[in-house]
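Here is the structure we will look at, set down as structure tokens.
Missing here is one protein chain; the remaining ones are kept as they sit in the complex.
As written, the chain order gives the labels A and B, with residue 1 at the start of each chain.
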Amino acid sequence: MMREKVAIIGYAQSYHQANMPMTREDMVFEVAKEAAKMAGIEREDIDTVINATNDYYEGRTISELFLVMPIGAYLKDYTKVEMDGANAVFYGMLKILSGTHDIALIVANTQGSTFNPHQISVYTLDPTFDRQIGVLNDISAAAIQARVYMNKYGISEEEAAIVSVKNLGNAAKNPHAHRRMPGISLEEVLSSKLYCDPIRELTMSPISDGAAAVVLASEKKARELSDCPVWIKGVGSCQDSYIRDRKLYKLEGLEAAAKKAYQMAGIKNPFAELDAAEVSERYAHEELMIYEALGFCEEGRGGTLIDSCATFNDGQLPVNPSGGALSADPITATGLIRIVEATMQIRGEAGAHQIPGAWRVLAHGQTGICAQQNIVFILGGEE
Amino acid sequence: MKILKEEVIPVKGIPVVAGFRWSVGELMDRFIKELGNKKILGAKCSKCNYTYVPPRAWCSKCSAKMDANNLVELSGRGVLVGYTTAYVELDGNGNFRDLEKPKAIGAIKLEDADSTIFMPLIDVEPEKLKEGITVKVVWQEETKGQISDIKGFKPEK
Partner (left out) sequence: MWRNIAVIGVGQTKHGIRRDINAAEMIAEAAWKALEDAELGPEDIDAIAIGNMQGFGGICQAELWSGDLFAAPGKPVLRIATGGTTGGSVAQCGMYQVASGLFDTVLAIGFEKHSDSKEPGATMGLSHVGLANMFHLLANGVDVRTSFAYGGGVGAAAGVSAYQACEYMHRSGCKIEHLDMVAAKSRRNAAKNKYAHLQWPNCTAESLAKHPRFGEIVAYPLRLGHICPASDGASAIVIASEEIARKADRPAWVRGLAACADEENQQAENAQGVSILDTSEQMQCRIAAMKAYRMAGIKNPREEIDVAEIYQPFPHQELMYSERLLLFDDGKAWIPLEEGETEIDGKLPIDPSGGVLSTNAIGSSAMQRVAECALQIMGKAEEHQVPKDVKNAVAHGWGGSTNFTVVTVLGDTPRLRW
């Protein structure tokens, strides 16, 4: 249980796109400034700054070296988390709970256009074996996982493709999304370019440039500064085994992370108690596996759930009203964008993709091939 | 931020290459050398019996330490537990390359081992890929004690 409460009091995200016409320094400067402005704070008020960026995606060592200034960290407590940005929110939360800091600024960024992130996924493999064999990358691994999952539970390619129809269609209402395809049809998804069977162009996330930022505050500061603080009700994180020694047909690590988050937030029936969920689905079939791991449906019933339309925006539990990772995947920023979107929903600021009355929303981020590391946040408005 | 004038500046790939030579450790060293003898080794945990391929120094299930005494020889035969066919591959420089001939990749559970290994599948049509079929290792003509000694796996008739 948490002894104290931590809230999100400001956020910002870039207009994610294939090749952002600005430097990464400008990109992070904009989101950092905007988040701070929304939170109603000046640079002096920030106690600690955490940047999430990955040297490999950035194409340079100590990738945060030139980002320190644009994100407002000059002469401030500062550190870098080199995983999905949602983990940086977790670290910011830990610093506030420690009592040593009251306000944290979290910024995450990746410009996928710098270098193909799929190539980089190869560098996360065992260098003494898998990398030498040369068949694995995040796409081929996801393809194998997709087949294992779909074969085991009798889920069709069509059912997985419906996730793309849903998310890319949802993205049409999200001005920040990269890949927005209003009126996209199942046929279009299923005839898009085949990479590794069954993964296609439109069933895998795009390579995006993007950044996001949030401002976290201790309870005292949140109440002082915000008219609608978004509280972190629960959080859970878990790393699964490496791909050779873990189950492929389910996301066990995510299941464990979700359990911890639900326990902390006092949630017993997530499907009933959550109003919406923003998850990081790098592949269409992955969203179905995520439903199961998050307990939205029973094991093996992810296909049934998508078929029921319950996870569409007008369904009982909308998943990825923003369009999710399938519509914008600036890798390190993706999980943080899910947190931003969840916050927007709770504050009623999601515009055309607002889920009416959303008050308890789940946000998920993942790191590593086949979602090896997962972190789950339960965010909620004032009870 | 308003862009005043857009100009396209042609940029070539930066001519800097970082090379690596990873030390593999004792167990992996044995594994790689034995490939030269057309043998596949695993490491069997003496506490919980989980058998790793390739061998490793600590068991991830029960944290027991393992060493050369845990090495076991495997038959090279296994079951296909997963598969895909790649139509596109990465060229090592971050570009996607369409494959003229699609490549089959298999997730294989070797007999008497618990890890899943990911290997090229050869002499098999994509339509014939099915979970549960038996596959066997195919060695290069001449094995030299290196990872590429394994050509791939193919279905056993």
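FYI, a residue touches a chain if its C-beta (ideal position, glycine included) is under 8 Å from a C-beta of that chain, and two chains touch if they have at least 3 such contacts.
Remember, predicted model here, so these are calculated numbers, not experimental data.
Colleague: Pick out which of A:D102, A:D126 or A:D329 touches the chain that's been left out of the picture.
Modeller: Only one of A:D102, A:D126 or A:D329 touches the chain omitted from view, namely A:D126.
Colleague: One chain is left out of this view; which of A:V163, A:I184 or A:A256 touches it in the full complex?
Modeller: A:A256
Colleague: If the missing chain were put back, which residues of chain B would it touch?
Modeller: 9, 11, 14, 16, 18-26, 28, 56-58, 60, 63, 65
Colleague: Name, in rising order, the residues on chain A that touch the hidden chain in the full complex.
Modeller: Within chain A, the residues that touch the unshown chain are 2-3, 23, 25, 49, 54-56, 58-62, 64-66, 68-70, 73-83, 87, 90-91, 93-95, 97-100, 120-121, 123-128, 236-242, 245-246, 253, 256-257, 367-369, 372-373, 375.
Assume only the chains that are shown with their structure count from here on.
Colleague: Calculate how many whole Å lie between the centre of chain A and the centre of chain B, each centre taken as the average of the chain's C-alpha atoms.
Modeller: Distance between chain centres: 29 Å.
Colleague: Mind pulling up the chain B residues that touch chain A in the complex?
Modeller: Going through chain B, the ones touching chain A are 1, 3, 6, 20, 22, 24-25, 28, 52-54, 60-61, 81-88, 90, 92-96, 103, 105, 107, 114-120, 126, 131, 147-148, 150.
Colleague: In the complex of these two chains, what residues of chain A are touching chain B?
Modeller: Contact set of chain A toward chain B: 21-22, 26, 30, 115-116, 118-119, 122, 127-130, 132-133, 135-137, 139-141, 143-148, 151, 193-199, 241-245, 248.
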